[in-house]
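Yeah, one chain of the complex is gone here, protein chain that is, but the others are all in their spots.
Now for subunit A:
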């Protein structure tokens, strides 16, 4: 068996290890081992590539320096970031990482275009094989969209840019025109057998612009869908290049990541009861500010203090905590865990209820609670806990709003009608920690605030929870 076959088998093994890495995530116990499989798979893929380059005599000193410098600089940067990043900023981090995969895919495509012999894709007449050109064009186009799209998503999540949607005039027309231009340039590239490098750069630049125009109209709270979607794109870009490189590991990984991102986007859309296309078309949540200042709500609400809340919860036998993005912003998860511990000492049963779209990325709340040492078997998903609100004495809503709004079930005219909600209204008492009376992201007023058994706790989530801890 020659080396090409052995290395192909090794790539297959690393592909399988990547599948096992994802498989491990089916439960927290197996997940750590899964991550290890992923690392081994990566080491095999890199090792085999280096060995085969070595076998072909391609590793001259200059190349070795380039590769070592690249990996050292990138590796140190990556490790530093991974150690320092806070769990609250995980959505930004993931968006930033997606942008890097996108850009790396573009760079690989550029490399293949300029050195087709090294990739074995030259047609023997100075040009590049048609099939490889299609793959490269797709790789660079999807990669570039992933890159700039993720940069925009990062800026929105990180607060470098307003989360409000930016609506360009005739944006759908602009996007369609850009898309048509990309297709025209791909055709040009193929017709010229890859010699028209300007067409390739044209695809690259237009796709970069397209990444921006596609993502800017999408509002901040729709970012869970966007981040998942870009995750999926980075996978498809990798897969396209996997065909060019004839590399099984890359093809398998691209397919895994592509379908993973697509599934997460689907789950997030379902969590909001919105059509995927309506989310990516953007524009949602744009009138929040206008609605907030326009219709002034005058009905009275029952307001309480931290001590009132502490008293109510101490005398409860079951409390369900509903965290939302506000908890992440206020960094209240540690104080919240402390509160739960105190309540448990008092003999109160405490559970956490997580809505699928709570936070800014899939599973965001779970990570934050895990960070605060909340045991994961106290944390439940919507469908597992919704029936329990009826037996709960207190629903403690911290930094969430739309995901508890009963209008989603009762008011067909509401913007969030049909969205699955956490049925906190069934609890005996509802405590809401909020900074003010503003409506949620969807711009919808929440009827729960005006109910007799609701008590509003106005203030910063962290300070309020700390106050409650003192009162217990």
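In this text, a contact is a pair of C-beta atoms (placed from the backbone, for glycine too) under 8 Å apart; a residue touches a chain by one contact, two chains touch by 3 or more; residues count from 1.
Here is the rule we use: contacts and distances are computed from a predicted model.
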Per UniProt record, name of the chain withheld from view ["Molybdopterin synthase catalytic subunit", "proton-translocating NAD(P)(+) transhydrogenase", "Cytochrome d ubiquinol oxidase subunit II" or "ABC transporter permease"]: "proton-translocating NAD(P)(+) transhydrogenase"
Option touching the unshown chain, where A:103, A:152, A:186 or A:348 are the choices: A:103
Per the touch definition above, residue among A:202, A:219, A:261 or A:443 touching the missing chain: A:261
Touching residue (missing chain; options A:166, A:227, A:385 or A:403): A:227
Contacts of subunit A with the absent chain, listed as residue ranges: 11, 14-15, 18-19, 21-23, 25-28, 31-32, 34-35, 38-39, 41-42, 45-46, 49-50, 53, 58-60, 62-63, 66-67, 69-79, 81-83, 85, 87, 90, 93-94, 97-98, 100-101, 103-105, 107-108, 110-112, 114-115, 117-119, 131, 227-228, 231, 234-235, 238-239, 241-261, 263-264, 267, 354, 356, 361-364, 366-367, 370-371, 373, 375-379, 381
